[in-house]
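Here's a slice of the assembly, chains where they normally sit.
The chains carry the letters A, B and C, assigned in the order they are written, with residues numbered from 1 in each.
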């Protein structure tokens, strides 16, 4: 049975790139290209590529590929990453007391939509424990106060490290992560913000949307960076509201959006379909 | 043939309001209610109503209604407005050099979607003249500079006045109206802004949206108030964009949104379907 | 504390209807109208109304209202129904082996989005039992074969009857109900069909949509009638697909639509927001 892998590349756009990459895969590993997507940013002169390939060549592992691909990567000044389909990524979910995104992710995982190992759930509330237990995911209750935040983050980071966590999902986790925490998982923490960013950043976006009288409300999933609500946007969606929708209706309708944009972002990330640059994302979906 | 009229009311919410209004129309004018919509703002304790009715009573004209309805209006502390279906409203369109919204409004008017008298088009460019001529709408070219702005606005206001204009549509008019101008037509100037407000206020919103890397772009129609881009929102819509969409693609996709949200707003306004309060709108569509 | 109730009316459209109904509620029960919506079908000459009102009048119960309202109802030839907010309706969910709609409804119920008593879950598979147990809803496993269908339906009806079920939700229940069953719960059985009806009726709609190469897939919730997939449509929604979406992707994207359209239909039904006539629905949402 062949191995499958995903190769992600970004580099300055140059003639002959596609041919060079395709030739390498065919000649080196007799690879079968299962999917290939590319994107050019004409203005910035950048090239992005995602190639999913299969190979029967048993030599093809991380270190062999690294050595074999290095000359080409150097010639074209590539940033690149190769990931094999197995083993699946280890994922941690952070949640507070709103459970709709968590429940949704757990159900999708069970259905097979999210191919990953849900390794642990961390919360500053006990509310999610029954759901975690039902799905047999280890649950860690780490209550947070202004006083113990640094200490709790150390505990959280220790748990992530002990579980070899590849990706953190903030499923309506109502705490701001420190810059140190964020730097430990660059482009690997996904948050859902309950507004159509950049409108209504910060706290209580549904209240702000209601006050402004918008006719559509939105939700946004994005990579977390050190600047709150300013990371690269991965996905957004909106739904219509009217005068018949009071604040609780906005919150209810918004929950559906949050579930959709967060779960799509997580799935794309898990399938290596997101490239990020210039505080934007390229989605190969 | 019966007259038809629209009665718009807003007032504090009180018991017996609907019965009192309905009774008045039936008993006073033997009215046939063609459409009735109401809305309650529970938080603010406000009541809004739109009633479209027909009557054969020849007595029913503006002054008679005013006198007859006054006691009831006073008792319930109503703001109200009665408008007969005929004559249609007089409309002026302001436009600069982007003509897509103007062309769209003119075509819709021709098709019968907009029941009004398109009385004149005012522009600071000559670009729209052929289109105005084709549709036989008087066209006024009033070039604008920083130096002559006050003077040109006086000319504009004189034209509006001379044509008994009821409503002004800013169809991508790239000039900011003075506070004096806006105050002359309260809730009667509709603008289209090419972003999903309150995101990307001000100039060059597509550039800003492109720089931020949003996954949906939007457009907003709103009443113009003295504060730029802050008036009551009437309609919004969005469309999906991806990394394949460069700035010119955003602008092109946005044009379709601008046409849609502006034309809906104009039609609703012409049909007296919009009530505005607390810098929001109630749409009875 | 006042009682609240919803009054649903449909009747031939006549002058004075609104005034008569509003007067009755005010004069008879000193009612406070919390919400009122009406709709006229001009072509068929029909009038529809939903009034939600509160009253402190302890006399106001079902039998008193029935007697008091009868003369008015007769005069205007009304079909009408009065329902008090309490007690909540008893709901039964039927499900087979796809659990996404069930999981979604259970989570929404827990969140407070669906105000009802989830009295029982009936399934021809064991798959849903753990979920039912987690949410502490009685679960009944009634396996079905071609041979025992009549007998099983009798057991199902007996369970519904024993639990005073008001409403049945078919949450991807993969069996066709008999005409007798349907007749026992007219306008009280809601199904979700995984296509944009009337396109792709019958079995395997995602396969049919994939084969036809549509660019949007949909889902539809509707009242069940004796003719399969032909009952009054309550809600529909669609999502975009492309050549990148293979059949499993359509099925996955469709699950999100099914959840949305089914849960909206159930919520509207529970809040007495749906009137049905001429095989269509009027939604007062």
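We take it that contacts are C-beta pairs under 8 Å (C-beta built on N, C-alpha and C of every residue); 3 or more make two chains touch, one makes a residue touch a chain.
Everything quoted here is computed from the prediction, not taken from an experiment.
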Oligomeric copy total, full assembly; chains in place: 3: 4
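Please note the rule applied: only the chains that are shown with their structure count from here on.
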Label of the chain whose CA centroid is most distant from the centroid of subunit B: A
Rounded Å distance between subunit B and subunit C, as computed from the means of their C-alpha atoms: 37
Separation of mean Cα positions, subunit B and subunit A [Å, integer]: 42
Subunit B contact footprint on subunit A (complex, rising order): 39, 41-43, 48, 196-200, 212-216, 218, 232-238, 242-244, 246, 278-283
Subunit B-facing residues of subunit C, complex: 15-19, 22-23, 25-26, 30-38, 40, 240
Residues of subunit A that touch subunit C when the two form their complex: 99-100, 103-104, 107, 111, 113, 130, 134, 244, 252, 255-256, 260, 285
